[in-house]
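Note that one protein chain is taken out, while the other chains of the complex remain in position.
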Amino acid sequence: MNFLSDNAAAACPEVIDALVAANVASPRAYDGDAWSARLDGVFGDWFGHACTVFPVSTGTAANALALAAMVPPWGAVVCHADAHIHVDECGAPEFYTGGAKLLLAAGPHGKLTPAGIDAALGGHRGDVHQVQPRVLSLTQATESGTVYTPAELAALGEHARAKGWRVHLDGARFANALVHLGCHPGDISWRAGVAALSLGTIKNGGLSAEAVVVFDEEIAADLRFRRKRAGQMPSKGRFQAAQLLAMIETGAWARNAAAANAGATRLAQAAPQRLLAPVEANELFVNLGPHGGAALRAQGFDFYDWGAAGSGEARLVVAWDTPPAQIDALAAALAALA
Amino acid sequence: MNFLSDNAAAACPEVIDALVAANVASPRAYDGDAWSARLDGVFGDWFGHACTVFPVSTGTAANALALAAMVPPWGAVVCHADAHIHVDECGAPEFYTGGAKLLLAAGPHGKLTPAGIDAALGGHRGDVHQVQPRVLSLTQATESGTVYTPAELAALGEHARAKGWRVHLDGARFANALVHLGCHPGDISWRAGVAALSLGTIKNGGLSAEAVVVFDEEIAADLRFRRKRAGQMPSKGRFQAAQLLAMIETGAWARNAAAANAGATRLAQAAPQRLLAPVEANELFVNLGPHGGAALRAQGFDFYDWGAAGSGEARLVVAWDTPPAQIDALAAALAALA
Amino acid sequence: MNFLSDNAAAACPEVIDALVAANVASPRAYDGDAWSARLDGVFGDWFGHACTVFPVSTGTAANALALAAMVPPWGAVVCHADAHIHVDECGAPEFYTGGAKLLLAAGPHGKLTPAGIDAALGGHRGDVHQVQPRVLSLTQATESGTVYTPAELAALGEHARAKGWRVHLDGARFANALVHLGCHPGDISWRAGVAALSLGTIKNGGLSAEAVVVFDEEIAADLRFRRKRAGQMPSKGRFQAAQLLAMIETGAWARNAAAANAGATRLAQAAPQRLLAPVEANELFVNLGPHGGAALRAQGFDFYDWGAAGSGEARLVVAWDTPPAQIDALAAALAALA
Partner (left out) sequence: MNFLSDNAAAACPEVIDALVAANVASPRAYDGDAWSARLDGVFGDWFGHACTVFPVSTGTAANALALAAMVPPWGAVVCHADAHIHVDECGAPEFYTGGAKLLLAAGPHGKLTPAGIDAALGGHRGDVHQVQPRVLSLTQATESGTVYTPAELAALGEHARAKGWRVHLDGARFANALVHLGCHPGDISWRAGVAALSLGTIKNGGLSAEAVVVFDEEIAADLRFRRKRAGQMPSKGRFQAAQLLAMIETGAWARNAAAANAGATRLAQAAPQRLLAPVEANELFVNLGPHGGAALRAQGFDFYDWGAAGSGEARLVVAWDTPPAQIDALAAALAALA
């Protein structure tokens, strides 16, 4: 029973159907097809703001491309110390940006705050001997399974703008956050000052398409060339566009995220005393105690240890297609742990 | 009737079937699945040589990643002046390599020769004031629709090795070349000294997977990290691996290439006097005369002009799924041109 | 007798004196000293236009830094096929720019023309599959020892601006050009649309300081950080600033260039029939015939062969401090060649 991650789940039927439907003979290549032509409009309507949509093949590419179009090589990206862009992308942001630095800030439960940012940069100078922060990169839902409220994001956006920084949002689990909040997509993107969003679909039931959604034309003009140059412009672009359209137009994004979130909530309710952070999306971070991990694995549950070796900490992730029976079984097993 | 390119054709049924079959719930992510695990073995058997296979999402990414793992930033890649890596990748090789140069050589019908390479580098010095050639990049089939024979490739490989260069092969249309030659895949890759091959499937009936096939462990060890860092390691890696396996294991590579090549040959036979280069794969480069292009377009044929404006030159490409009736129609129209 | 180059000549007394005068105890580091503080003003007065001056240690650094601040990584720099930035800088422009391409144009005697530029870019497209020209880089005096007139430069500048390109000038021998023309420094820089100038002093009698002179504040704001990041901001900045100031304020630039130019003219007059290009600065490109080079070397003259092996072509360079007796000797030897 797989609670390792949501990133290898099946693709949902809506996406498979869309791929098959897009498998027509020889339209124009790259973004010259009818699916690609509809992207900006469909996403613009969904977000309630004009935008440019750049399909890419991975979340790492989405993040790195977006950042590269937002920060000069001598600049810096401020992010949480747990941010995926820092921890799990093999330096892709540094590669794509031409060597910009990530400056790490801390904050509880994966969330940054204006005060935490200021503290992290307390001694940072504006002279030429130091890289200069130009972008704030936030993750929604966070790497700790929590979700920024629109007000929290807006405050961070305002804080960034006051410093002349642009805001990037890593939305690998944007749908999960949106379902949790029940708000409008614009409330946690452009209305909060986000200029570019890495919008994930793969963890949300997609197959091979993520999107960079850009709300700023200057960034989009630059990103257009960087995407091709990065080898992220497939000749059969309709297959990416069709996946992205299907997620939005069929509402799969919401159904899939709701299912995953509900599963995580179900697990959280079974072991509230073990939670290391509020469960607001589809991930749980728990302390299983010294023997809990082994006990669960002995019952067939698969998941990642987290935190320091021997800490007893673990991460449990529910995907859109995790069988309810497996969720029930894990909930029971968690409740039964000594 | 679309003769623009083979790069937007439909995906073949074998690939669609493989994608659907790979759509199972939650195996291990990245390359931890059963499909990815079989890649090196299946391709190793096909090539008759141990290799490491890296799936990527575009041919540009395949080329740029391979080159980056083969050349230092202060090095140079020798290639044909018409090479895709120079002309159509928005500087991806320069980006991925950290700014290595492409040094351009000439040769008839898109083919390089040892003498042509030496001529191009005649005045090149080995001192620190100039970038140093370290890689020879060839294209098979070439950008002119011709095909290197195994003997030609072997001579080029030997020429490169004698200078201490590695050999890269851009095989966006490798299958078309292989079908034309009727030889073993190893004859135009590792046996000719090729260390890394960009093996295209997308123009050959694939959907979204190309491969870098590496015959040199040192290159593979480096490329492994560069691929992730480039955002070219999808979490649902099985969907790429399954496509690549399907192309080889079902023999689709050969059927599709044979169909495309045969169509091009059919067209060539209809207008032999118009050919600018031998037709050895699935592309024709023709001179349609001052009015021929317009005449064909008036009959509903779509294709790209080529060469200098007003030259009357054009490119006609046949895809694996170009309808035979359309090929017949174009053959007739070509034959009927004044 | 050394006619190899002007790039290893002695430093002139004005520069040595300035270095010694700047050797005071512990002013502020970097650019916090009194010498550095005067740079922008002194050069601004000289050029007749506000500018920002960035001292650097080599001409290669000057060129590469200037270009990096002017072109995006997916952009291109149009330059002459003989340009130093292409031929003799080991890919420094590609390194500093993050992999921008140099697009090569041709023109007689090392000079570009609007028509030559357009011809070179005839087939270049504006789509995302190709790098986009954003900078025109010219060399004054050229790599062939010729000099653009103010009118020629202005026409090129206008041609570039009409395309939305910025103009960079490699002025490794700017002083030689200026003395030849007898015009105002502004006439061959900002008045002709030059946004950034690599102003050489080292070939003109300097010791270790070149300057990037920037007439555009946006470029300067970016270059400031790139310079430090490149390791081109010495802590004892006054020693670079003092050299640059000395060259301008003492008039050494003009005296030294005049001496070198006069020597070259003297040689040119001795063998007018051998010239491959007009001699307008301090370099001669000559054809010495099949045995001329050996004959001169047998008499103790040292110089570089040029052009293709066996062509009989050679380059003769006069430095600011080449002894007049040696120039006389070479003039006589040239005249006496069969």
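By written order: A, B and C. Residues from 1 in each chain.
Definition applied: a residue touches a chain if its C-beta (ideal position, glycine included) is under 8 Å from a C-beta of that chain, and two chains touch if they have at least 3 such contacts.
This structure is a prediction, so every number in the text was calculated from the model and none was measured.
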Of the residues B:His109, B:His124, B:His184 or B:Arg224, I need the one that contacts the missing chain. B:Arg224
Kindly state which of the options C:Gly41, C:Gly123, C:Gly231 or C:Pro324 is in contact with the chain not pictured. C:Gly231
In the whole complex, what residues of chain A lie against the chain that is missing from view? 73-74, 76, 87-91, 94-95, 97-101, 122-123, 128-131, 308-309
Residues of chain C in contact with the chain not shown: 2, 4-5, 7-11, 16, 19-20, 23-30, 32-33, 56-65, 89-92, 95-96, 202-203, 207-208, 225, 228-236, 238-240, 319, 321-323
Omitted-chain footprint on chain B covers residues 72-74, 98, 128-129, 131-132, 222, 224-229, 233
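In the analysis below, only the chains that are shown with their structure count from here on.
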Interface residue overlap between copies chain A and chain C, same or different (over half shared): same
Per-chain Cα mean versus the mean over all protein Cα atoms: which chain has them closest together? B
Indicate the whole-number Å distance between the mean C-alpha point of chain A and the mean C-alpha point of chain B. 34
Taking each chain's centre as the mean position of its Cα atoms, how many Å separate chain A from chain C? 50
Which chain A residues touch at least two other chains? 225, 228-229, 233
